[in-house]
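Every protein chain except one is present and positioned as in the full complex.
Here is chain A:
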Amino acid sequence: MKLTLMGNEAIAYGLLHSNTKMVSGYPGTPSSEILTTVQKIKKDLPVYAEWATNEKVGFEVAYAGAIAGVNAAATMKQVGLNVASDALMSASFIGNKGAFVLIVADDPGFNSSQTEQDSREFARFARIPVVDPATPQEAYDFTKLASKISKHFEIPVMLRTVMRVSHSREIVEIDGNFEFKDTEGNFERDIPRWAAVPRAGRLKQAYEQLDRLDKIREYNYNELIKPKIEELKGTENLIISSGTAYGYVKEVLEELGLDIDLLKIDMPYPLPVDKLKDLVKKYNKVLVVEETYPVIEEEIRSENVYGRMSGHMHQIDEMNKERVLEALTKIGFYNGENIYKPVFTPENPKTRKPNLCPGCPHRDVYFAIKKVFRPKKSIYPSDIGCYTLGINLDAIDTVLCMGGSVSMAHGFAIADKNKTVIATIGDSTFFHSGTAPLINAVYQKAKFILVILDNSTTAMTGRQTTPERATSGEVDIKKVAEGCGAEVMEYFYKPDINETINFFKEVKKRFDETDRPLVVVSRQYCVLDKERATQFLPGIFATVDEEKCVACDVCTTQYVCPPMAYNERGKIEIDPLLCIGCGVCISGICPTDAFIPREK
């Protein structure tokens, strides 16, 4: 059966077609669609597919299922694996009865992530096998392969996808007549295994882990690498590649007309290093092309092996064919022209900075925060989410990781007593990693303001529901903050900038009177959430009275709504196709009241 599928959709099908019964994780581009697709295509099958509050929790929920004998999977982006790594490191010693597939989506080139990491390296660090798909087809096939290996060898297996696999589309061949095989979980007590303690229990497991890896190494060679070696022609030089990097190399070799052996590695860890080193000796030079770290190159390093470590391959950023060509030139495989040099290079192209959506309530909150808590006397730590884009309003000073805003607010409050610390975090991020540092701050009596931008959705990653919304009032963010011991204020957002500013003036008064963290819960909505937003948007569309506009830049630098731009006459105009009718700019953004309602 053929379907046009995105890589993440292919992975979801691969999970179902591996009889995966439990899937958990946390959303983050480029991984988010995996779990949502499982939810969609499972229909009436008895499959648990639910978001967790963070990746650690999702890993542990799914992993418990695998210990109890059902096939399970955890899904996350690469920085999410950092959160779940504690569980992973331990799980790799313990293993599993049912299959356990750990799906991690990397983001070479920082398209939407604060780091550029290579999760293949993490698999090596954790000593678990990792498979590295190159296309949506392979994402489907390798998901099934990972499940099979995990079940057979009783070890977690990583499926490492990247943005160009997850967010690419292809016609994928999937099993047409697949019958889901339901299995009942059955936890069997085995304390020496599932509850192994240092030293004797864990030491024994460490030796067992090495044995498993040796067997998997053998499997990798016999089943995956050897058949590909046998197809090599034996040219003078060799290129070794893995994952999406393979696709770039293959196209470049064809487009340059080069006859060089190309070996694709499907499982970059554990590698049959001795056998690969023997292969490498048969060639004059070997170039390793991989993304993002030199994982394979490091394992097989020899004097005739080149790549990132030797400086022949680029060190940072996403793969492209020009970079492959440059490496081929540097190593001496190619001495022709650069066919990927642009023919057309625009002069001064206008670029769009990433921005909050038109009409997003986050913008108003940031605008009001800066009005009341002036930059010179404030520190603005923030966090990971849509609201990070508040950086465009110069309303964010730091971005570190999930939950970091709260801990850093604590630290800034201690270190710099001359400034007011006002931190921002989303509701999902607060549940992810914000509660522990808030408890710590209350306990340690640190004084800062934490604004929780509660739109009850994880907007940036496709509006998954947060615990609060999913359990309809049972988990209330205000009660949680109060339960942590903080002082709490609540704001019910209105698209009127004066209302928001006045509220934050009240916050300042309250803050001056307290000696512990002050939490503001701002009840908002996501404008992409059609269900809720239409209740709040008043439908007041804006235009500009050019006679009143004095081109003062307040709207374009301090409010920064996407429809706002200068026209040929040097006056602000509103793009009618982008304006969503929130009416906020009319409510008092402009010092000269140049924004007026549009008639039509």
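Just so we're on the same page, a contact is a pair of C-beta atoms (placed from the backbone, for glycine too) under 8 Å apart; a residue touches a chain by one contact, two chains touch by 3 or more; residues count from 1.
Here is the rule we use: contacts and distances are computed from a predicted model.
Student: Which of the following names does UniProt give to the chain that is not shown: "Spermidine/putrescine import ATP-binding protein PotA", "Indolepyruvate oxidoreductase subunit IorB", "Chemotaxis protein CheA" or "Response regulator"?
Tutor: The UniProt record for the chain left out of view names it "Indolepyruvate oxidoreductase subunit IorB".
Student: Which of A:53, A:235, A:355 or A:558 sits in contact with the chain that's absent?
Tutor: Selected residue, touching the omitted chain: A:355.
Student: Using the document's definition of touch, tell me which of A:133, A:495 or A:562 contacts the absent chain.
Tutor: A:562
Student: Write down which of A:64, A:501 or A:578 is the residue touching the left-out chain.
Tutor: A:578
Student: Which of these touches the unseen chain: A:341, A:377, A:509 or A:530?
Tutor: Going through A:341, A:377, A:509 or A:530 one by one, A:341 is the residue touching the chain not shown.
Student: In the full complex, which of A:244, A:466 or A:587 touches the chain missing from this view?
Tutor: Once the missing chain is taken into account, the touching residue is A:244.
Student: Given the contact definition stated above, which residue among A:20, A:36, A:75 or A:168 touches the chain not shown here?
Tutor: The one listed residue touching the chain not shown is A:168.
Student: At which residues does chain A meet the chain that is not included here?
Tutor: The missing chain touches chain A at positions 2, 4, 111-112, 134-135, 164, 167-171, 244, 246-248, 250-251, 320-322, 339-346, 349-358, 386, 388-389, 459-460, 527-528, 562-563, 576-578.
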